[in-house]
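The complex is shown incomplete by one protein chain, all other protein chains being positioned as in the whole.
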Amino acid sequence: MDGALRSDDAWTVAGRHFASRLIVGTGKYKDLPTTAAAIEASGTEMVTVAVRRVNLSDRNAPMLQDYVSPSRYTYLPNTAGCFTADEAVRTLRLAREAGGWNLVKLEVLGPPPTLYPDMAATLLAAEALIRDGFEVMVYCSDDPIAAKRLEEMGCVAIMPLGAPIGSGLGVQNPLMIRMIIENAKVPVLVDAGVGTAYDATFAMELGCDAVLVNSAIAMANDPVLMARAMKAGVEAGRLAYRAGRIPRRDAASASSPMTGLIR
Amino acid sequence: MDGALRSDDAWTVAGRHFASRLIVGTGKYKDLPTTAAAIEASGTEMVTVAVRRVNLSDRNAPMLQDYVSPSRYTYLPNTAGCFTADEAVRTLRLAREAGGWNLVKLEVLGPPPTLYPDMAATLLAAEALIRDGFEVMVYCSDDPIAAKRLEEMGCVAIMPLGAPIGSGLGVQNPLMIRMIIENAKVPVLVDAGVGTAYDATFAMELGCDAVLVNSAIAMANDPVLMARAMKAGVEAGRLAYRAGRIPRRDAASASSPMTGLIR
Amino acid sequence: MDGALRSDDAWTVAGRHFASRLIVGTGKYKDLPTTAAAIEASGTEMVTVAVRRVNLSDRNAPMLQDYVSPSRYTYLPNTAGCFTADEAVRTLRLAREAGGWNLVKLEVLGPPPTLYPDMAATLLAAEALIRDGFEVMVYCSDDPIAAKRLEEMGCVAIMPLGAPIGSGLGVQNPLMIRMIIENAKVPVLVDAGVGTAYDATFAMELGCDAVLVNSAIAMANDPVLMARAMKAGVEAGRLAYRAGRIPRRDAASASSPMTGLIR
Amino acid sequence: MDGALRSDDAWTVAGRHFASRLIVGTGKYKDLPTTAAAIEASGTEMVTVAVRRVNLSDRNAPMLQDYVSPSRYTYLPNTAGCFTADEAVRTLRLAREAGGWNLVKLEVLGPPPTLYPDMAATLLAAEALIRDGFEVMVYCSDDPIAAKRLEEMGCVAIMPLGAPIGSGLGVQNPLMIRMIIENAKVPVLVDAGVGTAYDATFAMELGCDAVLVNSAIAMANDPVLMARAMKAGVEAGRLAYRAGRIPRRDAASASSPMTGLIR
Amino acid sequence: MSTTLEQLRLTVNGEPMSLARGKTLAGLLAELGLDMRKVAIERNREIVPRSTYAGVVLEDADAIEIVHFIGGG
Amino acid sequence: MSTTLEQLRLTVNGEPMSLARGKTLAGLLAELGLDMRKVAIERNREIVPRSTYAGVVLEDADAIEIVHFIGGG
Amino acid sequence: MSTTLEQLRLTVNGEPMSLARGKTLAGLLAELGLDMRKVAIERNREIVPRSTYAGVVLEDADAIEIVHFIGGG
Partner (left out) sequence: MSTTLEQLRLTVNGEPMSLARGKTLAGLLAELGLDMRKVAIERNREIVPRSTYAGVVLEDADAIEIVHFIGGG
């Protein structure tokens, strides 16, 4: 099916084309080999990464790049841990130097227990990053007006949360996600909240261009199997969206003809 | 992925092994070529069929077998249109003679608008068919006690409805489906009600052994695309079920470490 | 509001008229005074009761009648603990002698963990009880065909489960409950599964004639407050059903006029 | 029940005490007599109103005050139609002069089809209004961080939408509403989206202090009956919240003892 | 309780019991301290109308069920 | 079709039909242009094994059902 | 309405209007048949306290807004 998808249904963000509509986060895996195996199984072409200080006390610690090759997967550096526009710009400038590109994921989180996107800070940081030449894929609330504003200021993708990060609750407010999609001219991705395959299928059937998944794969009992499940689930949702589902009806209609019966 | 599934995750009903966990109905398509193309795309290995009088007034009408080869797909004859045990036995004896095997789908439907399974008649018909040597996959309500009774009388698969036939509403009562699954020693399939890919994914994540889909594919705007969607959706649900999803939580947990931040 | 309801919206079962659309079970309370206080607060006019052997080893144990007066509340004896038609008839004959009336609740439960109604046994017992002159309010599955059969054999009220007894999950399959209601000529009550007030409100808005609640009141932290909540919830649902709710729309419409604004 | 509520369960906003937890909007009714009758039936003590130019071409048109007495109901002037902080301040200064108090409802809506709150503009307007001495009850998105910010800047009540205004979809994202409630020190009301009584019951069971309803009453087939339904629904939800519901369980537990059966 | 040849043996609510001969159902209830208006009685699987308790004399091997209403759902 | 005394009258899939005497089921299928490998036949409510079609001679008043598989759910 | 040099021109709720010179806000409300207890007035974007209506004399080019409460959500 990949071949088919590759040829007939790629999506584009900031001028880059991707056949896979699944973006995978690289956090929370029990180790790097598992990270590598799950990402391989997911069929993804883009992974989110964080920027952190090198650990000087353990210089021989294995590095992500040794397991997840930046030449094979587009690294999408995020701003996890940044709470101001300055911190976000500073962090992503380092990411740009380390990685050599400027497609980034902006996320400015509020405090626990929601870790909900801080939209006021996010709007300011998005502005600063765009001014600094970054192409910003932005994690945001499911607020259609804020989403439009982010698009208008130049964000290259809108990534509303489906549910709180790591909650595994799936898309909590499909109506708002759909309204954001209907109103957007740039790709819309559900980021955060996907808990299992059908959450991804559901999000794609709403019309999302792609889905970003981390905890649901990394913390599953078997991350590699779940990565395969997410790959299939995203493909299923995209195909169903394109196929055009039957309407919901509150009454039944038979599947077999009622004529030609023997008597 | 098929290869993988074939080798590592087949299911078995009445001693027959199947890699695909999607059974497709052959009714309601706009024509036989579309039927053939959709079934091909679905990757299914078993299709349901009805038994009807040959149309003597149009003897050259194309026949299902010419498009969907019984040598390639296991035909599962159903009792659509039968309302008594006698009719069911008579119809399936003809099917057995026409097809040469005795694996059948029993369905005894009540009147519109629900077309809900008539369980009293279904229990009687199941008994008669089993006595006559048939291997009965039985369409039934989501009643866990009736389901157990059908299993105990020898049905080889229990197929509770997810929602009214053709309604496209998806599984309406997941708790009961799960209770039937937990209590069954034979395969449990969701039959009827699947409206789109994520309904199939959802049903499989409940722990079903397979899903039976007809209207959702046949009546979709693009049946072939939807057939591919269902194939992927069923695989996604099965894989996620095996992978073991993360628990649902009402609070967030970050995907990126909060240590090692630059200062 | 009671006065209003009493005058303008009573319901009738087996020729008896009731202003309250809430039937309350008397099981599971921590003691009889709490039972009495909660039933008083609920505003109910009918309570379900079980028939059991007098405890000879503690002859001075307080009795239900001393706290919940049969002269004030219609006792509805149930067949809890009966698994055959004979047991049900025998138990309710005793209830009739003890209470002097023949309006009864038939319930034949399957085994844990579902305690789902055993419909085959229920149909047999209903027949036997009706033959014996009882007026049968019958606890049943949400199977519209079985419900119709029970009505046709003479049951005076159909009481499908909303969810497993004591689960507190609320109505799991509203579509089936609605189809039973639309197709019934006798009162339909949701019995079992109500967990809190809005479950009762929801059930009443589906068009039920009344709701039967036990665990949700008896096991609440404060049974008397929950009894008041259920009273209000049932009234709210009934009133809303009669009032005719606004349709669900996927778009907004303003509540204030957009004309006459100052400039 | 009012008596009881009045004495034992009032709520307070900006130092004013209210026994009724239902606030009713006065828009969209077919005429003023219906408005008056519905508001009377709702038992509310606070109504929202809009500020508009007097219609000079029809000077004898009846006025709201003639039907809904400001001396009996607390008028809560809203900023419907305002899209900037200036407009909101200007409009509510007029309202203050007309009505003589400074408790107001701030709403700054985005464009159709969502009419979603424009949070950036809302934050600015809230600041300006508070500086001007108003006590601001603020309509907002279900964003827990923005809600906290509004509280911290001095808003006296937080009123997140349950769903788009007039949609009648009920609370779409209960988790976020609950997180706002758990984190707030001022009253939280669900405003917008309530479609029928159980939506109000549900919102109150989430722990809201009150609910604001307009379209669901004004546009119901029978607004007066629906007003009574909302009154009861809000009371039911509040009582159930205080009573402490039973937990949801995926298994059944019997309501009648299984001992003492006759043999 | 100790029993003699004069006594009859029967079962009440599944428990063996010995009583003086000639005792009626009404007498049994009195001895058990039960209010007849709150119970119903089955004798050898047959309902005994309450109005007849005073006239029904118990016999050897009678199986008596005395029931009442308790809390139930 | 016109019929003569020599012909026999029977019913096929509910429709009356006249055929020359002596015709077998195989002959009937041939006349109807049906491929025997794709149908099943009931004669007077009894299944007729496919292997015997050539030997089964039709008789007056026979009720024949000829069925096949069609699309169904 | 016809106007003369003696009249002043102003705007009320966005509509041009001509009035006799010297008229006060109270007079305007009276002429418009409006109950001053049910309205609020803005004159050239400034709120006019109700208590002062009788003393406020209208001037040329005044922009007057007269508002009241109507049904709203």
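Each chain carries a letter (A, B, C, D, E, F and G) given by its place in the written order, and its residues are counted from 1.
Here is the rule we go by: a residue touches a chain if its C-beta (ideal position, glycine included) is under 8 Å from a C-beta of that chain, and two chains touch if they have at least 3 such contacts.
Everything numeric here is computed off the predicted structure, so don't read it as measured data.
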Subject >> Selected residue (touches chain absent from view) among A:Val51, A:Val136, A:Leu169 or A:Cys208 >> reply: A:Val51
Subject >> Residue among A:Thr44, A:Thr122 or A:Asn214 touching the omitted chain >> reply: A:Asn214
Subject >> Given A:Ser20, A:Thr35 or A:Thr114, the one touching the chain that is not displayed >> reply: A:Thr35
Subject >> Residue numbers in chain B that touch the chain omitted from display >> reply: 254-257, 260, 262-263
**OP:** Against the chain that's been left off, what residues of chain A make contact? List them.
**Re:** 25-29, 32, 35, 48-54, 56, 59-60, 63-65, 70, 75, 77-78, 80, 90, 93-95, 97-99, 165, 212, 214-215
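Going forward, only the chains that are shown with their structure count from here on.
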Original post:
From the centre of chain D, which chain's CA centre is farthest?
Top reply: F
Original post:
More contacting C-beta pairs: A-F or C-E?
Top reply: C-E
Subject >> Centre distance in Å when chain B and chain G are each reduced to the mean of their C-alpha atoms >> reply: 75
Original post:
chain C to chain F: how many Å between their CA centres?
Top reply: 59
Original post:
What are the residue numbers in chain C that touch two or more other chains?
Top reply: 25, 27-28, 48, 50-53, 78, 80, 90, 94, 113-114, 116, 164-165, 167, 169, 175, 214-215, 250, 254-257, 260, 262
Original post:
chain F: which residues touch two or more other chains?
Top reply: 14, 42, 65, 67, 70-73
